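The other protein chains are all here in position, but one chain of the complex has been omitted.
This part shows subunit A:
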Amino acid sequence: MSAYRVLVGCKRVIDYAVKIRVKPDKLGVVTDGVKHSMNPFDEIAIEEAIRLKEKKLASEVVAFSCGPTASQETLRTAMAMGADRAIHVEIDGKEAETLQPIHVAKLLSKVAQEEKIDIIMLGKQAIDDDCNQTAQMTASLLNWPQATFASKIENDNGSFKVTREIDGGLETIKVKLPAVISADLRLNEPRYATLPNIMKAKKKPLAKKKPSDYGVEVKAHQQVLKVEDPPVRQAGQKLETVEDLVVKLKDGGFV
C-alpha cells in the first residue's frame, strides 16, 4: 500500500479572539493592524493530516494558501505544526478582498492534479466569511467523493471510513480515494506550534505562485453592498420588588 499525499488548505483570517470592527464606509471590516492567525478549522485539518503522516499513512503533507503576502506566515505556522512544504498563491489586496470559495476551489483542484494529491483536507469553513463551500466545490470540480464535517477518520484498506456530524446525530460513510475531506470542530485537538519548530519551519520550502500559473482567473463576481454590525443586545433592568416583576412580565405578555 502506497502512502498518500495530502494537500491541506489553510486560510489566514482575523484571530478568533479579536473583536471585529466594521469599517466606517460599511464596505468591510477593519483588517489593518489586527492580529491574524490560521483559521481554527484549518488547524484541525492540518493536525489530522499530520496524524496521518505520523501513522505512516501519508507520505507528504503540503500546505496551501492563497491571499496577500502575509498568508506566508500562516503557511509557516502550518509547517511548524508539521507540514512538509507549502504552496502560496499570491493574490494582492484588492483581489484578495473579493476572493470567493469558487476561486480557491479552482486553485485547489489545479494544485491537486499537478501534485498528484490523494487527499485534500480542509477546514469545514473559515471563521471570517463562514462560507462553508470550498470543500464541496473542490470535490465537484475534481469529481472526487467528499466527506464534509468529519469528526472521525479511519483508514479502511485504501478507502476511508469517515464519521460526519449531521443535524441531530452522526453519519458514517466510506469514501474511496482520492477524496476531499473537511474537518469539523471535534475531529481532533490541534497541537501548538512550538518555538523550535517555528525556527525549523523557516527552512522548509515554500513555493510562490500566481493564479495565472494555474490558469485561474480571480475576478470578482460580486459586489459588497453593505457590511453591518450585528444588533446590540438591549440592556437588562433591575427591579426592586416581586410586584414590579409581575407587572413587567404582564406588560411584556409573558404570563
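In this text, a residue touches a chain if its C-beta (ideal position, glycine included) is under 8 Å from a C-beta of that chain, and two chains touch if they have at least 3 such contacts; residues count from 1.
In the analysis below, contacts and distances are computed from a predicted model.
Trainee: Tell me the UniProt protein name of the chain this structure doesn't show, selecting from "Hyccin", "Eukaryotic translation initiation factor 4E type 2", "Complex 1 LYR protein domain-containing protein" or "Reactive oxygen species modulator 1".
Mentor: "Complex 1 LYR protein domain-containing protein"
Trainee: Among A:Ile127, A:Leu141 or A:Leu206, which residue is in touch with the absent chain?
Mentor: That would be A:Ile127, which touches the missing chain.
Trainee: Considering the whole complex, which of A:Ala17, A:Val232 or A:Val255 touches the chain not shown?
Mentor: Spelled out, the listed residue whose C-beta touches the missing chain is A:Ala17.
Trainee: Considering the complete complex, identify which of A:Leu27, A:Leu185 or A:Leu239 is in touch with the unshown chain.
Mentor: The one listed residue touching the chain not shown is A:Leu185.
Trainee: Touching the missing chain, which residues of subunit A?
Mentor: Residues in contact with the chain left out: 16-17, 40, 127, 185, 189-190, 192, 194-195, 198.
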